[in-house]
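I have placed the structure first, in the form of structure tokens, so that the comments after it can refer back to it.
For this depiction, one protein chain was excluded, whereas all remaining protein chains were kept in their positions.
Entry: chain A
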Amino acid sequence: MLKSTPISHRLTPVALAFTAATGLLMGSSAQAQDQDITIPVVIKATTASYWQAVFDGAHQAADKLGIQIEELGPANETEVARQISIMENLVSRQPSAIVLAPVSNDALAGPVEAATDAGIPVVIIDSGVDTDRYASLIATDNFAAGQRAGHALAGCIEKSSGNASGEVAYLRTNPNGESLVSRDNGFLDAMKQYPDIEVVDNRVANNDTAKAMNDTLDLLNRYPDLKGIFADNQLMGDGAGTAFAEQNAADDVCLVAFDSSELEVDFLRQGVIDSLVVQDPYMMGYSGVWFAYAASQGVALPRSVDTGVHVATTDSVDEPDFTGLLDPKQRQLTPYLAPTGSADSTDSN
């Protein structure tokens, strides 16, 4: 022990100098002191590629800010209790801010308020929540997105059979999430504008791809004259697309689905799925982390931001506009953010 003491004394100034040098090097961006900030990002289902895109965007933002994120969330969107306990655990750990995509608008309202009461700003992404005590809401306007899906379905029916008329049905992920309910309502609202189109049925497939496939097969069977199906999320789209491929139904029946798994994009290229309504989960994760960081520094944020939707069709799937939306790994933010560096300076106090 005695012998080692002088050595550590000799080392300490070196270590200090190194730290100081690093600090000087990074000091210009004022980010060095934030290395220990970790913002938890709580998503709805770790198993869907949609949510992986949210994480990708969140990581990108964290890298820019020089902070850490923590990936959290239940395995499946139906696990409401699991997400509530994640939030409860977070509140007791006191992170600087939380990014949350609530699986249920009413059940998560309490935990969001509890976090706000504990002084932790919560940035809500993707889906609304039944309270106004959050820092900001960054989401798709799901009602409008559902309307877009409805118009895309009507457009496809008109294209394939000459006029927008006939029977359609839709597959529901679960009747619990605000984003999904708004989406379904938007779809139904759009369908009302086509007096000759009748929505004949809907099936709840519990976010299970295999069930979505079986339900689609049964819908195709029950309604031999069915003109179109709308699948309201990615796993529903995977299941419905597989059923269409199995039955060779793509020529007679239009299929419009949400989001963009690799399987869905493959189906879109083949023409099995006619249109994909693509949200921007990458941007939700990216801006969610920026906003959470800003809120943790005491910045007052806009109440809500719409990240928009885009409709990709079999014809437009390979256009450059969709590359980063359909495959988050190819997402490029540089044309908008990198050259000026203004985004950096806005938030670094």
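We take it that contacts are C-beta pairs under 8 Å (C-beta built on N, C-alpha and C of every residue); 3 or more make two chains touch, one makes a residue touch a chain; residues count from 1.
Convention: contacts and distances are computed from a predicted model.
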Chain left out of the displayed complex - its UniProt protein name, from "Electron transfer flavoprotein subunit beta", "ABC transporter permease", "Ligase-associated DNA damage response endonuclease PdeM" or "Methylenetetrahydrofolate reductase": "ABC transporter permease"
Touch with the omitted chain, as defined above, among A:208, A:252 or A:306: A:208
Contact partner of the left-out chain, one of A:263, A:284 or A:326: A:263
Touching the absent chain when the full complex is considered, from A:107, A:144, A:199 or A:245: A:245
Where the unshown chain meets chain A, residue by residue: 45-49, 52, 75-76, 201, 203-210, 213-215, 217-219, 221-222, 224, 235, 238-239, 242, 245-247, 261-263, 266
